[in-house]
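Have a look at this one before I ask anything.
A single protein chain has been omitted from the complex, and every remaining protein chain is retained in its original position.
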Amino acid sequence: MSDLINVSNISISFTQYVQGLNQRELKVITDLTLDINEGEIVAVLGSSGSGKSLLAHAILGILPHNANLSGNMVYKGDVLTEELKKELRGKEIALIPQSVNFLDPLMKVSDQVIGECADEAEEKEKRAKQRAIFEKYGLSEEVDDMYPFQLSGGMARRVLVSTALLSNPKLVIADEPTPGLDEKSVEETLNHLRQMAADNVGVLLITHDIDAALKVANRIAIFYSGYVIEVANASDFSGEGENLLHPYTKSLYKALPHNGFELTKGHQPLHGEIPVGCPYYERCPHKLENCDKERPFLFPIDENKRVRCFKYEG
Amino acid sequence: MDESVGKVNKFDVLGNMNLRTKTLLAIGLSAFILILVVVISFFIDPKSITTNWTMMNQPPSLEHIFGTDWLGRDMFIRTLKGLGLSVQIGFFASILSSIIAVALAFLSSFNKHLDSFVSWLIDVFLSIPHILLIILISIALGGGAFGVLIGVAFTHWTSLARVLRAEIKRIKTSEFVTISEKLGQSKFWIARKQILPLVITQVIVGTILIFPHAIMHEASVTFLGFGLSPHEPAIGIILSESMKYLATGNWWLALFPGLALLILVLLFDIAGENIKKMLDPASAND
Partner (left out) sequence: MELTGRNISFKYSSGSRQILKDVDITIDNKKILGLFGDSGSGKSSLCKILAGHIKRYEGEVKLDGNEIPKSGFNPVQLIYQHPEKVMNPKWKMHEVLEESWDVPDSLLEDFGIQKSWLNRWPAELSGGELQRFSVLRSLNPNTKFLIADEMTTMLDAITQVQIFESVLKIVKERNMGLLVVSHDRDLMDIICDEVIYLDDINHVDI
């Protein structure tokens, strides 16, 4: 496995106009570092509305223009500039959107999967490929001529997956692909992701569903108040959670219904109220002296694991 | 909220001003000019617009910047007086208009029959050309300032009413309204507490944006001779009178009053659009 994409120290903030047009700077993602290898599934886990989807938008270069982005992204050894993002998106880097609503209701499914073609030769080639991918995902030939409203939920999801795969992407970003789905559909969606990884595609799964993340991901980045506070192996989420490092990750694991449903008090700091020191300071059971004055970095533990906590410094 | 301190946008044409300052400036400036026009016109003594045969048909000069007419009256003063009257009529007409719009929009939310009645009424008023309707109403009410005012008011509520009706419909299906109902709140309470705060921005902006239309229509109806009576110093009167003298080369009689009217209307438009940005910050994020 080799590095596909390296995201280091990414911060995303918004200049927002609020009541009466006062301007304010809203930090949504701060100091995010992450890398994804070929054939690996990395999940970014955070509560809904925490802004984690913006990471996907940043990689694809489709942030709204009042967003400010800083930090570095390196894709296959090249710095990912806005021009390069534009060149890669929809080709080497593809997105599986949240919902079926992203399909054009007035266009035949096969036509929109193929997209625009320069000439007939290209169209022929793409059609053949689309057919092959549809076949792989169990979509029969009659689906080609269907309109989105004729698809069942499961078929529509497979169409979305096929669309992303048509351009032979190296990196696929799946943005919240599971909410509102029952177990069977979740399992099906996750299987698609597994299949991609087996084909040596890197997958970035952005989700709030810890169960889904645990089922497919190799590694999981835990999001807290805009910070990645830990990157852990999925296998660390086992037993009593003794391999998990950050106290928040541990509490999160133990709060799961099948791991004890354990209560932890407190809440994540609100936007704009994030303290100077560690964002988890208020709730942390083992505070150190400088935790409320200084913000810890995301310390590397080994090749895969990282944690944002002074306890593991050095 | 320490992180929320305003950041200066570097791409601004107006240098270091941010949108808030610019918007406030635009609103302040246009409001100031409009109020100034009304106040000045209020204090203009009608006697100063008397006939002066020694100053007939003077082209614009430093003394009479808009020139004088065939009776030697100063066109600048006449224009100001006329604009003042226009703003007053526009003011009452647009307020009356939006009262009608709000009342009908809320009425339509009450039940299905009232809703079809209101949308029928909107269609009827929209299907007749504005100017025709204003003339009809104005004549039916005996003409004059009152006739024009009512005429304009009764024709300009339709678009606002339509927007509000759709908006109220959308809000009424929202989950927070259903919950309000199930918490035992009355329809009236919901209209006042849940719906009104969500549409008030549109009402305010809508009212201000009716203003320029009202003024234009008042001027056109008067110009056509169905509006204010000829002895009133209205812009429409000034423009229609000047038509007779344009052929003799007195271009300033129509140009300056017309231009002044246009600027006045534009100022209202600027004020309206900026107030909208102020009240609805989401639209300014683009």
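Going by the order they are written in, the chains are A and B; count residues from 1 in each one.
The definition used in the following text is that a contact is a pair of C-beta atoms (placed from the backbone, for glycine too) under 8 Å apart; a residue touches a chain by one contact, two chains touch by 3 or more.
Worth saying up front: this structure is predicted, and the values here are computed from it rather than measured.
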For a quick check of understanding: of A:64, A:115 or A:266, which residue touches the chain that isn't displayed? A:266
Any idea which of A:95, A:252, A:284 or A:309 touches the chain not displayed? A:252
Of the residues listed, A:71, A:153 or A:275, which one is in contact with the missing chain? A:153
Using the document's contact rule, name the residues of chain B that touch the chain not shown here. 174-176, 178-185, 193-194, 197-198
Positions on chain A where the hidden chain makes contact: 46-50, 153, 179-185, 208, 210, 251-253, 255-258, 261-268, 270-271
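Keep in mind that, in the parts below, only the chains that are shown with their structure count from here on.
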Taking each chain's centre as its mean C-alpha position, how far apart are chain A and chain B in Å? 50
Report the residues of chain A in contact with chain B in the complex, numbered from low to high. 15-27, 64, 66, 272-274
Residues of chain B touching chain A in their complex? 1-7, 9, 18-20, 23-24, 277-278, 281-282, 284-285
